[in-house]
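Dumping the structure here so I can ask a few things about it.
All protein chains but one are shown at their positions in the complex.
Moving on to subunit A:
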Amino acid sequence: MYRTADELDWEFLSNPGKTAQYRRWFDDPDIGGELRRFASDQDVRVWIKDVPMKEYARAQEGIGNFVPYVRRRFRGADEIVQFFCGADWSVVPESVEGKPNHCLATDGNATRYVCWGKAGVLKDLIWAALNKAIDSPTRPGIVITTRDGETISQNARERHARLANHCGVDLDHLHRSMIDNPDLITDR
C-alpha cells in the first residue's frame, strides 16, 4: 500500500482520487480480500483509512510503528529542533509524540516544547502550544513545514507569525526534503 501511495503522490491527491484508491485497495484481493476474512466490509474500509494510511503520514515524519515500511521519509525531529532552536539543541529522548507531532528540545540546561505540522493544522499546533505555554517557563515553538510540491505565500507566513506572536509562542517555517528511509525493512 505504501509503495502505491508513493507512486500516486498521496499527499497531493485530490479527495476523490484518495477515495478511488481506498476503493481499489478494498477491492484488491491481496489487501481488502485478505482483511475481509477477519472483519466486516465496513470495518475493513475504516481500517484501511484510519490505520495504515493515517500512519503513513506519521511514518514519513519518522514517528510510529509503521516507520520501517516507508521508502523515503523526512529526517525526523532532530531536523526540526536544530532548525528552530539552534545547532546546540537536541531532542529529549523518548519525547517525540504525535497528535500533533511534538517533542521536547534541550540544550543541556533548558527544555522547550516544539510542535510541527503543515499549515493546515496550525489551529491544532497553536492550541497545543498554548496549553504548554501556561505550564512551562520556556516559550513553546511551532514549526510550519512544507515539502516539495507545497509553497506558502509570504502573506500567509506573516499571518502565521502574527497569530503566534499574539499568543506568546514562537513560530517559523521550514521547507524539508525527504531522504531514503534508514529504517526501511524489506521482506524480499
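What we mean here is this: a contact is a pair of C-beta atoms (placed from the backbone, for glycine too) under 8 Å apart; a residue touches a chain by one contact, two chains touch by 3 or more; residues count from 1.
One rule holds in what follows: contacts and distances are computed from a predicted model.
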Worksheet item: When you check the chain that is not on display against UniProt, which of "Carbon-monoxide dehydrogenase small subunit", "Amino acid ABC transporter permease", "Nucleotidyltransferase" or "Histidine kinase/HSP90-like ATPase domain-containing protein" does it turn out to be?
Response: "Histidine kinase/HSP90-like ATPase domain-containing protein"
Discussion item. Given that one chain is not shown, which residue among A:A110, A:L130 or A:I179 touches it?
Written reply: A:I179
Item to complete: Quick one: say which of A:D9, A:E34, A:D50 or A:D183 touches the chain that got left out.
Response: A:D9
Practice prompt. In the full complex, which bits of subunit A touch the chain not displayed? Write them out.
Written response: 9, 12-14, 16-17, 20, 23-24, 26-27, 29, 72, 79, 83, 148-155, 174-180
